[in-house]
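All protein chains but one are shown in place.
Then we have chain A:
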């Protein structure tokens, strides 16, 4: 409850899906203020759907989602963004015809596109490569640069919570390490939900872990409990049932 009142994210018994199929079966997830939480699990487990349910892209059939105690469920995605949820989607989804600069400016839509200069400066300081590519259309960026830009958009959004989906997908290990480092610093005090298929990276940067499979939470606990390989394998194995 304390998490709710001071700005945490809380999912209680969330059931959601696409069309007639139900993907999430009563999910409970708790993110306390300032906490970094990982959602791990095999492909098709429903990790992306959890994030989409939070940001309103997928309708929640039952259960509630609250941010700082206020309900997000039933609100439109743009209202949820306004309430402080930044969702960095799987596959980055940068605007390919916009330049790096235009992508960053578009992220300030909710506040009328104003006061972006300081945020843009912060993004460019964190990702100097984006400075070199500032006037380049995002469709021409490398995968790593696109991920930097997608994170940069979340910075411009000035969120109360960040959801990031498969940050490491398709990137070289050294780049993954760099991106996570930057992410930690850019969102030092902001709670985050980090979805990963790559458990070792996520475990290093999160304090709490949920293991998801077939739309259910199969295990959860402090990240330290999952650092032993066996424990994680057990959870995944349980997940596979």
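Going forward, contacts are C-beta pairs under 8 Å (C-beta built on N, C-alpha and C of every residue); 3 or more make two chains touch, one makes a residue touch a chain; residues count from 1.
The rule we apply is simple: contacts and distances are computed from a predicted model.
Chemist: Which name from "4Fe-4S dicluster domain-containing protein", "ABC-type transporter, integral membrane subunit", "NitT/TauT family transport system permease protein" or "Spermidine/putrescine import ATP-binding protein PotA" does UniProt give the chain that's left off?
Modeler: Options "4Fe-4S dicluster domain-containing protein", "ABC-type transporter, integral membrane subunit", "NitT/TauT family transport system permease protein" or "Spermidine/putrescine import ATP-binding protein PotA" considered; the missing chain's recorded name is "ABC-type transporter, integral membrane subunit".
Chemist: Using the touch definition up top, pick the residue from A:10, A:55, A:168 or A:213 that touches the left-out chain.
Modeler: Result: among the candidates, A:55 touches the missing chain.
Chemist: Hey, which of A:12, A:32 or A:82 is the one touching the hidden chain?
Modeler: A:82
Chemist: When the complex is taken as a whole, what residues of chain A touch the one chain not shown?
Modeler: Touch with the absent chain occurs at residues 55, 57, 76-78, 81-82, 86-87, 89, 91, 93-98, 102, 105-107, 109-110, 112-113, 153, 157.
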